[in-house]
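Note that this complex is displayed minus one protein chain, with the remaining chains in position.
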Amino acid sequence: MPSTQPPSPSWRSGITDVGAGGGAAVVVDVVVVGAGIVGAAVARALAVGGARVVVVERGQAAGGTSGSGEGNLLVSDKGPGAELAMAQRAHELWPALARELTEELRAGLPGGFPDLELEPKGGLVVATTAAGANALRTFAATQRPAGVRAVELDADGTRALEPALTPEVACAVHYPDDAQVQPVAATEALLASARQHGASVLTGAEVTAPLLAGGRLAGVRTTRGDVAAGAVVVAAGPWSGEVSARLGAALAVLPRRGVILVTTRQPHLVHRKVYDADYVGAVSSGDADLQTSTVVESTAAGTILIGSSRERVGFDASLRVDVLRRLALGALTLFPALAGVPVMRSYGGFRPYVPDHLPVVGEDPRLPGLWHATGHEGAGIGLAPATGELLADLLLGRTPSLDAAAFSPARAGLLDGQAASAGAA
Amino acid sequence: MSARAADPSRDPSRPGPTTPVTITVDGEPVTGVLGQSLAGVVMASGRTAWRTTAAGRAPRGLFCGIGVCFDCLVTVDGVRDVRACQRRAVEGAVVTTQAEALPTRVTSDVRAGEVDDA
Partner (left out) sequence: MPEVASTKDHDDSANDGVVVVGGGPAGLAAATAARRAGARVVLVEAGDDVGGQYWRHLPPQRPARDEGQLHHGWSRFTEMRRSLLADEGCEVLTGASVWAVEARAPHLPGDAPVLRVVLAPIGGADAAQREHRLLRPGALVVATGAHDLTLPFPGWDLPGVVTGGAAQAFAKSERLAVGERVVVAGAGPFLLPVASSLLSTGATVLEVCEAAGPAQLARGWGSHPARLLAGPRVMAAKTAELAGYAAALLRERVPYRTATGVVAARGEGRLEEVVLARLAPDWSPVPGTERVVAADALAVSHGFTPRLEVALAAGCALREDGFVAVDDRGATSVPGVWAAGEVTGIGGADLAQVEGELAGLAAAGAVAHPGTHEASQRLSQQLSQQVSRLLDRRRTLEAFAGRLAAAHAPRAGWLAQVTDDTTVCRCEEVTAGRLRAVAAATASTADTPAGARSLRLTTRAGLGVCQGRICGHAVDAVLGRTSVGRGAGSGVGPVSHQRRPIAVPVRLGELAALPAPDHQTSDHQTADHQTADHQTSDHQTPDLTDSEEPRS
């Protein structure tokens, strides 16, 4: 694939023979560590931009955080600032991206590539107390000047959108731009598209050490061989701290556990993404203790997802019945009619958490050649296309459409590495 | 016909007297033997299928018979997703069959009732 951009000498590998035969190192322009949705989006953006890319993944595509969430594309939970700007950019990108992916991947597959289930279904944020209503109105008022469509509904309007919602609503704000996507299908589609643009994906390959050359990171050693590259992008989600530490420049990323309940298939009862207004507070909190705030939504399969909890317990994945209890309580506060609905599964995952809650996208100031794309916490699915675009812009020497400085790894609080080593234990 | 009850006069277990139990299935009364499962009562009445699948709209009935496959789900007295092979029939139980389809997609174009307070 010919590059449409002038090659940048800082990342373009000087060696042109690409191949893995005979145990020789694979040589590419960029190696992306992690085949979650962020790694997949980064790989695709780079490959479309003309770079030769290999994705190395310890497990399988979407095997970590990407396969453990609801698939949120939200603006409703974001106040004015850099993350909202990224979300708004992602919101612009998603519909066209979904169409492109569907087009690219249509050929040759009976029934088509798995549906991304991109649904612009909108979100409804609901406060059930007077205090919550005030906070919600205040928050929405700060969002509107930043371009967020946030429409307060009266009781009839609320009922029209969600007939099964509790009548005990103190305030409801409709965010028409919130959407949902099937995160694993989206990850696989981005990877499949990246492959069509010349990238390759190496699964079951764990990064063990850096390849260094002249003070630069020049590739990675993996359990499936060396990959030499002009640049390394660590997109390992909550494991980014551990991976970047192995490469010699730890990043302060911690896992923040979340649990979601899945019901059996139900008659269509929940139409939008419906949140308790507390959700906004929980997302922006840094508290390590368990917090639950309610998110209820249906999937294209007819199941209902009920989230979400947030707690910092390391990578401890053990079941806690009390978390399930609190999630259920929250769901029934919003939708009393769900009391008889069976939960058939709970699942959990680890969000990549950084103390200032902002994604980390850019080159590491300590080690040239090391790039980061992580720290999206619970928003990585939605933010992935904008993240891929931003990183590719920076790495390929294009002018980014977002304010890159806000996401820079060089900002305060990220580079001490302490938290990362604790989280990786 | 399909499922059939053993003939008590030829049953090696020498059954004692039984008590009838009547349930309704989608409004139709169906009588079985007290102690039977809902699935047993329905099958003994000659019916092999009662659930309709969401995607293919295909009929389903008993499969594993021991509560593992969830193919035989019914609604009982308004409570959904009861395994008919696991629940004993009680007099007057109101059984309705389940046939929900996949949900239709929602787009955000609904504006009814919105209050413009911006």
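In order of appearance the chains are A and B, and numbering begins at 1 in each one.
Following the convention adopted for this analysis, a residue touches a chain if its C-beta (ideal position, glycine included) is under 8 Å from a C-beta of that chain, and two chains touch if they have at least 3 such contacts.
No experiment lies behind these values; they were computed from the predicted model shown.
Participant: One chain is left out of this view; which of A:Leu84, A:Ala135, A:Ala245 or A:Leu290 touches it in the full complex?
Facilitator: A:Leu290
Participant: From the list A:Pro95, A:Gly147, A:Gly204 or A:Gly413, which touches the chain that is not on show?
Facilitator: A:Gly204
Participant: Decide which residue listed in A:Arg216, A:Arg265, A:Arg351 or A:His372 touches the omitted chain of the complex.
Facilitator: A:Arg265
Participant: Which listed residue (A:Val26, A:Ala179, A:Ala192 or A:Leu396) would be found touching the missing chain in the intact complex?
Facilitator: Of the candidates A:Val26, A:Ala179, A:Ala192 or A:Leu396, A:Ala192 is in touch with the missing chain.
Participant: Any idea which of A:Gly34, A:Gly132 or A:Gly349 touches the chain not displayed?
Facilitator: Candidates A:Gly34, A:Gly132 or A:Gly349; residue touching the omitted chain: A:Gly349.
Participant: Under the stated touch rule, tell me which residues of chain B contact the chain that is not displayed.
Facilitator: So the residues of chain B touching the missing chain come out as 1-7, 10-16, 18-19, 33-37, 39-40, 43-44, 48-49, 53-56, 58-71, 73, 79, 81-83, 85-88.
Participant: Tell me, which residues in chain A touch the chain that this view leaves out?
Facilitator: That gives, for chain A, the contact residues 59-63, 67-71, 105, 108-111, 113-114, 182-185, 187-188, 191-192, 195, 201, 203-204, 254, 259-265, 288-290, 299, 301, 303, 305-306, 311-314, 316-322, 324-325, 327-329, 331-332, 338-349, 422-423, 425.
Note that in this section only the chains that are shown with their structure count from here on.
Participant: Using mean CA coordinates as chain centres, what's the gap between chain A and chain B in Å?
Facilitator: The computed centroid separation for chain A versus chain B comes out at 41 Å.
Participant: In the complex of these two chains, what residues of chain B are touching chain A?
Facilitator: Within the complex, chain B contacts chain A at residues 54, 78-81, 100, 102-108, 110, 112-118.
Participant: For the complex, which residues does chain A have touching chain B?
Facilitator: 119-122, 144, 150-154, 156-161, 174, 176-179, 264-268, 271-272, 298, 300-302, 340-342
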